[in-house]
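Here the complex is missing a single protein chain, while all its other protein chains stay put.
Here the chain labels run A, B and C in written order, and each chain numbers its own residues starting at 1.
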Amino acid sequence: MILERIKSEGLAHNSYFIGSGVEAAVVDPRRDCQVYVDQAHQKGLRIKHIFETHRNEDYVIGSVELKTLTGADIYHGPGLPWRYGTTLTDGQEFRVGRLRLTALHTPGHTDESVSYVLADPASGPEATWIFSGDTLFVGDAGRTDLYGPEEAPRLASALYDSIHRRILPLGDGVILCPAHGAGSVCGGRIADRDESTIGLERLQNPALRMNKDEFVSYKLTEGLERPPYFSRMERLNLDGPPLLGRMPVPPPLTATEFKAEMEQGSVAVDTSLPPAFGGAHIKGAYSIWLGGLPGFAGWLLPYDVPILLVLEDDSHLEMALRYLIRLGYDKVGGYLLGGIGSWYNAGFPVEKLGLLSVHELKGKLDRDEGLTVLDVRGGEEWDEGHIEGAQHIYVGHLEERVSEVPPDRPVATLCNVGRRSSIAASILLRAGHQAVHNVLGSMTAWRAEGFPVTRKAGAVRSGNALTQASRSAD
Amino acid sequence: MILERIKSEGLAHNSYFIGSGVEAAVVDPRRDCQVYVDQAHQKGLRIKHIFETHRNEDYVIGSVELKTLTGADIYHGPGLPWRYGTTLTDGQEFRVGRLRLTALHTPGHTDESVSYVLADPASGPEATWIFSGDTLFVGDAGRTDLYGPEEAPRLASALYDSIHRRILPLGDGVILCPAHGAGSVCGGRIADRDESTIGLERLQNPALRMNKDEFVSYKLTEGLERPPYFSRMERLNLDGPPLLGRMPVPPPLTATEFKAEMEQGSVAVDTSLPPAFGGAHIKGAYSIWLGGLPGFAGWLLPYDVPILLVLEDDSHLEMALRYLIRLGYDKVGGYLLGGIGSWYNAGFPVEKLGLLSVHELKGKLDRDEGLTVLDVRGGEEWDEGHIEGAQHIYVGHLEERVSEVPPDRPVATLCNVGRRSSIAASILLRAGHQAVHNVLGSMTAWRAEGFPVTRKAGAVRSGNALTQASRSAD
Amino acid sequence: MILERIKSEGLAHNSYFIGSGVEAAVVDPRRDCQVYVDQAHQKGLRIKHIFETHRNEDYVIGSVELKTLTGADIYHGPGLPWRYGTTLTDGQEFRVGRLRLTALHTPGHTDESVSYVLADPASGPEATWIFSGDTLFVGDAGRTDLYGPEEAPRLASALYDSIHRRILPLGDGVILCPAHGAGSVCGGRIADRDESTIGLERLQNPALRMNKDEFVSYKLTEGLERPPYFSRMERLNLDGPPLLGRMPVPPPLTATEFKAEMEQGSVAVDTSLPPAFGGAHIKGAYSIWLGGLPGFAGWLLPYDVPILLVLEDDSHLEMALRYLIRLGYDKVGGYLLGGIGSWYNAGFPVEKLGLLSVHELKGKLDRDEGLTVLDVRGGEEWDEGHIEGAQHIYVGHLEERVSEVPPDRPVATLCNVGRRSSIAASILLRAGHQAVHNVLGSMTAWRAEGFPVTRKAGAVRSGNALTQASRSAD
Partner (left out) sequence: MILERIKSEGLAHNSYFIGSGVEAAVVDPRRDCQVYVDQAHQKGLRIKHIFETHRNEDYVIGSVELKTLTGADIYHGPGLPWRYGTTLTDGQEFRVGRLRLTALHTPGHTDESVSYVLADPASGPEATWIFSGDTLFVGDAGRTDLYGPEEAPRLASALYDSIHRRILPLGDGVILCPAHGAGSVCGGRIADRDESTIGLERLQNPALRMNKDEFVSYKLTEGLERPPYFSRMERLNLDGPPLLGRMPVPPPLTATEFKAEMEQGSVAVDTSLPPAFGGAHIKGAYSIWLGGLPGFAGWLLPYDVPILLVLEDDSHLEMALRYLIRLGYDKVGGYLLGGIGSWYNAGFPVEKLGLLSVHELKGKLDRDEGLTVLDVRGGEEWDEGHIEGAQHIYVGHLEERVSEVPPDRPVATLCNVGRRSSIAASILLRAGHQAVHNVLGSMTAWRAEGFPVTRKAGAVRSGNALTQASRSAD
């Protein structure tokens, strides 16, 4: 038998491919789903079932796409007016070759959330794996804030019960297969380790070592962001997203063509890393580094006009495209062939962005040069320590709150390592700010140099090294 | 962090690649070890440590090869006069990036057997994975007969203690990473599932549900074969095998060149499947299907003369070569370019082999045509059911016991599906037998048709579907 | 700039990918046309034009498929009621980046045949390459018999003029890019060398060293076969074939499922090589070795029922599928998972075929055992030498002429190396013949052993080593 974890980079999303005999099933397929067809083809399997753990909110699910390619049946949990697939019931059983898969209704992250328990009768009747969706992660539990603050206590309580009454009793030896790994927007403290077991989670997962009251109150104060594209994903995943058929192939554009497209209203995104974006970019382009597309494109990019790409290397096109497709950005209008060099070789003007080292920032602050320090990290990161006097607006909210940043003063944007702050800097430039700087290395470098940090009263810096590790990716 | 299982097909051998920070370690590397170097390269890691769980007997270990490529240090268990690497002690600790790895002396399979326990301090101090070598498999425990029958009781007892006193107490949630999967010669009942945990093994592994006496007596009657190449592997793995440097590239040979090489004493192996080998082959060639090389080459092929290959498809060369290299066959003299077709197109004579369906075999037996039915399966398989009146010699012993087969009567060779029996048929042909037939489908087809089977008194056919599944591969 | 020859194996078909600046064009795309999209993607090009040299008869053209993927325009030659694309005129010019491409009407192979001349103005105004379609090959000229014997003289004369008046005057230095290489059914004597020039052809191509009368009379006696699927290809290529969208993925079938499909009327094809097919196959299956599908599937397989595949190795599926798709076989019903072994392991009966070495054949003939020797090679091969007393029916015609083979006598089928004769043997078995043998190595081995050969009076064996070389592929 076969069990493969298929990771969607950037989203930190896990789907699973299960095979036995000549049959296969997929749990939570991604939208660029040729990977499952190829797996089945190579292993001599037919995909019979597609199981969804819940209506995902952070990406477009690939179930309908995969069903079109394979004829497999789609199943999901009870209580939503799904416009495709079959709603299953708690305890419903399926066969995948010799394996037995059982649906386990585990509400909490959402009401329709289902986990799937897989057993291998050839070894014994016991549960062997659990596909826990967004109910239980390695090191964390699913978020419970998606229905808004009124519903959050009810969901948190349901999640506690789902975990403690339904999942933990399956036994310590059961292997945990969650829908997300570290870096997901679906859980803030997920460990950067793919593999775990119920036994390990019982011992190590902080969320499982609380009593119910502690758990609910922890959940209510998590403070995770809810990006605006979530509601679009939810709608698409309820109704069934448009079919791709195959991966689109956006055309290469010359500088002149690219310019013309921008003038027609297309939105440009530059996926270079901060030093390159700072060095030269096209006026009006958003800065979102390649690996940041899954997390930040949805905050900023419109769905109704074409997206144009400026890539640090033309070979990044496929990955950029996958990232966008997974978020439902099906209109990619093209990419600038040869990158920013083609632009300035054509004699077109480039815009620059000030880049500051932390030493330069420190100097400016010490000299009191009237610089606004704009920290665009999340609330929890801010609470754990920031530069005295800095202004705090989360990067996702900056575009709507940009008027809060004093327009007539120079500003230095700051995050954890300088990538989100490059996004922020591009938002400020688009809004007409003149003297914008991005701080390379940001708080990571600031701390490494031992420069002073202020903490919110009562806040402690997370001792969770994993959380820090995963954050350093942005 | 990264944990990758790297499977060596055919040997059903698992090695493990562990990475954290910029450091990596490999447990039980195979000899064609570029795969680990590539992993490290892609992930930006430096291989620092190589850990051996024991002196392997079924393949040539790649530690020295990998050390040469990377400068990593080699560690192995206590009590053997190793001529390379460092002998470690029970409880010795290592760091791989942020991970902590602890050696656990677990004798039983062999005296120097060591397991390695890996913990991730970022999640907690508890053991997370165990690399259990040949001590504990998914569904079985290591064999204890390698030192001969006198030592077997002592080893079985030690193995019981290693498992029950040292491994099981680590906790049910610990993920099991054994050195072999289903199909290995190192355990007869290993499940065809790669993943397990201590908790699942406690519940499902038959070998773990016995008390000590039952376990020892089960181990003493396992009846596994001990191929002659084991002692060669043991010696090479103690002294350090010759360095390959890079994978050798055996030359393509024309039919004329191939013939000349055979006349110089090289030994030919035809890796075709039974129907093709039966249809036409070169006189004197052994029949060992491609996937059977890891398990059967070592029983038959000499180490002191070059091996020549006849491949069903020239693209099989690389896999055939890997299989042979892993068994220490470094002298591969070439392969017949274009396969058997090149041979007969050149006008060279081919030899054929009778191929019988089970229906034809049944007819011949019913008509009492004086056919010797030679069953070459293992003892346990034979005991579980065979054709009345058949002769039994295990394929591995046939060459030395070939005189026991009546030379003047037609013979039909038989195994589980017809692959090992094709080996047997080629041995009989080499020994001068004239009327040799191979039974396609063998006992699997015989049973599928409902033809009668005789059981040894008291033997019961294994109810273990997994065992059957894994056997059907040969 | 870029010029890539993309070969479709089996068909010996060449298509060409031309790129300059950001533009690309494809000449004669194949139906599985993702390869061109990938090329464009990797090189940063947009496919703007698709040029067809003629309405192909030996495969389904991929123009419409590629247009759907890329939006490129399709062009073809004058005089046919095309139902897609644009008909161009002699001398029409196109730009591909900085390159200039000119259509050259070169009738003869067919009336609408067009060649395309490519020049690189950056180097000079002279023609640099010619895409000569089926007008001029390396070592041969296109066939002129496709409109039937009445039209053949007219076409041959036109072809002579196209070559001598339009192509050769372009200059000796022009690089020749024909639509086919050695092994194509579109020319019997094409050299096994991909590259040539007009200058080399003038010196070396036998067809170009004749005067017009010699050329016409050579063309009228070529004796090439015209398979029945040609007319289907022609119709599809005139109207535009059905769109694939993506490569279909036929399901793996268990033996039981495969059997059920056959009982529903699906036709099985076994793509094993002759020794394996002879050793064991499913009753009723055609024998067509994998590489023989492009040349022989169209003679035998129906278009209106599903095709089922028995593969020598499951990894051959993709290639088998490409071969069938290129001939318009869009209904592939599945493949037998695990190949013939799965069949006989299930206890299902297998059929065998006698396999004879040439020494055995010689013995039987010397002993006058009443064997029919059935030679299924082409007419020209037969004329150049055959076994005294053999019967001659071309493999492509055997199914309709099978009643001419004496049904009550044993028969040995024979071709050049034993592959086409395996096809023939399977036709005989399907027709109810009982004692059918295939001669391994066939005439190649027969000649290698120096056995006697009879020549048709006046026939000389071709001195063209290339022709022999290309034939030995079957």
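The working rule: a residue touches a chain if its C-beta (ideal position, glycine included) is under 8 Å from a C-beta of that chain, and two chains touch if they have at least 3 such contacts.
Computed from a predicted structure; not experimentally measured.
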Identified contact with the non-displayed chain, of C:9, C:126 or C:318: C:126
Sole contact to the chain not displayed, among A:313, A:369 or A:404: A:313
Sole residue of C:42, C:204, C:217 or C:256 that reaches the chain not shown, by the stated touch rule: C:204
Residues of chain B (touch criterion as defined above) contacting the omitted chain: 22, 37, 40-41, 44-46, 69-70, 245-246, 249, 251-254, 314, 317-318, 337-338
Touch residues of chain A, complete complex, unshown partner: 272-281, 312-313, 339-341, 344-347, 349-350, 352, 355, 357-359, 417-418, 440-441, 444-449, 472
Touch list for chain C against the chain that is not drawn: 1, 3, 98, 120, 122-124, 126, 128-129, 138-139, 171-175, 191-204, 464-466, 469
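Note that in this section only the chains that are shown with their structure count from here on.
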Separation of chain B from chain C, taking each centre as the mean of its C-alpha atoms, in whole Å: 44
Euclidean distance of C-alpha centroids - chain A vs chain C, Å: 51
Two or more partner chains touched - positions in chain B: none
